[in-house]
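The structure under discussion appears below in the form of structure tokens.
Every protein chain except one is present and positioned as in the full complex.
Each chain gets a letter, A, B and C, in the order it is written, and its residues are counted from 1.
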């Protein structure tokens, strides 16, 4: 029976900034988008310009910030995502981004004997390559299960059963492949997300992480169009999606 | 007529994390506090323990994270505050904290001729000291106004009136005192706020920033009691409030 | 007698990265600049390209990193500066940069009765404006001294003399002007310094911090020409210096 490969990451929005305007400050804006309201509010505080002397709409105001490179203002808004169905090589690239907070499934603690595998995009439509990959990832999981069993016996003297499991699993995981599925919660402010998308939705990015970045971008474009609307998504030569920002500053 | 001193900072919550649990994951918790839900959700993902094998309530679960020092999990929740009525010496201390985002009233752009002054807590109840301070802060604002006038004349050749104002104000501000009021929007995750409160609500902190930290703490204890409830607020010898955390880890 | 204004910041290099190549790795480069050696070494590790397949000189190699935006590699090198003769308004802007480490003279602890004042660049050559500023900054220091005296009397019940001084000084400083001199040690990696110089040596930057950024840049261009050589320093309309980078990425 064929391995049930994972073909696509699953990206789910968990949280995005809400905003309660302070009742003691007189201020009006033309959007009901809370994250964009907070950004405009914070920006206007710097200049005490709540009376909107230039008569800008919220989207214009934020566009101006992005165009001028006043990006610290968009840091007040943030978003959290649940990212599932990605490989451990993809998560290794993701967690290199240092301006985010992460909570990731731990291979030291979780039993990976039934872990699913993520198919690299480049293997789509190539049954022979998939067969090569499937055969060895299956063998890896079997070896993992055998090692866990041996190591739990070896650590039989450890009284605490959860410590015993941890000692066995953290060593046995060494034979698991990069393709092994992982999941994480990833939180960051809008400036960090703009940087992530710029780097990882680009055509130079690796194919799997690019899918994550595109999925994140699509959600953020819905959630805060004034902050992410300048990114254009287009088809690459190979049919995959890539995105590029309209504004240069980071 | 006496200067209308500012006696207390004003701290207003602008935003705190909301949470939408993903519909495809089966999970129940006993709190309806959204920030605490997100924290528990992220923590449980690491161990794939959504079935709650230890039968912990949400507050217990978070208490366990704090006690063990697993503080990265509380980073998924964040809060934004509007902080008004603080002096520039206080804001100079505040912005030294590098894990926050700030938007602050700019003395390069804003007209400070009518700026209010913040009374240092130690001058409360000492009319003579207040008179000394008032006399010189008033003289400083007058000197500021005269310098702005001279400099705008000096920069008469600059066509753009807003640039001309900026050039005048950014130089004239040099005579404004530390007591000059400022305001800022300050955003950070719960781990950063715990660190801020630990450092700045302590008895060793400067009196004005301590008031800010105590005001922040009181709001966060309402908003996320499981995350900030271990801090105890007490009266210091001099009648002011100080706070100390129950958990040691940062 | 005229106040002895400070006219220029003083920027002194305290430390810059040294490098010991590991004896077990065969590798040659054409520079004896240690910071640039470390950067090339770290970059080559990523591709296991110590044999230099493209035959690039060190400066070319680093230029390629900067042009491609592979800026994380230049983070391995860092520099520390002693920055003296700047105002407290300037230091307030400086410490907003969150990727640096700072140690700054504390107005809570140090006696500022004899503090010197920093002349805003825009007041150069304007004796009348200087007279306005001098008169009020002198009055501020006198008020400071009187407040310290009163507060030390008020805190006579505090046994610890250094605590008593701190309580007095941290309140009395509220009347000191932005022009008051401060000094700090500032440490950051080369990526952070490139960002600082880009933002603060630009023509849009405030005049005093621009002088700091230009002074830092001149030293770093000597210390690591391959990393900072793309910045061009030119005269602005008003005779002051501004700088712009050759490479776009941050």
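Everything that follows uses one rule, which is that contacts are C-beta pairs under 8 Å (C-beta built on N, C-alpha and C of every residue); 3 or more make two chains touch, one makes a residue touch a chain.
Since we're looking at a predicted model, the values are computed, not measured.
Taking the complete complex into account, A:133 is the one of A:110, A:133 or A:242 that touches the chain left out. Of the candidate positions A:21, A:121 or A:229, contact with the unshown chain belongs to A:121. Panel shows chain A; residues 87-89, 91-92, 95-96, 98-99, 102, 107-108, 117-123, 126, 128-129, 132-133, 135-137, 139-140, 142-143, 146-147, 150-151, 154, 167-168, 170-179, 206-207 of it touch the chain omitted from the view. Residues 12-22, 24-25, 34, 38, 41-43, 45-48, 72-73, 75-76, 78, 80, 82, 101-106, 109-110, 183-185, 187, 189 of chain C touch the missing chain (whole complex, contact as defined above).
The working rule: only the chains that are shown with their structure count from here on.
Distance from chain A peaks, on a Cα-centroid basis, for C.
Here the CA centre of chain A is 29 Å from the CA centre of chain B.
Note on chain placement: the centre of chain B and the centre of chain C lie 25 Å apart, centres being C-alpha means. With centres defined as mean CA coordinates, chain C is found 35 Å away from chain A.
Each of the following residues of chain B touches two or more other chains: 102.
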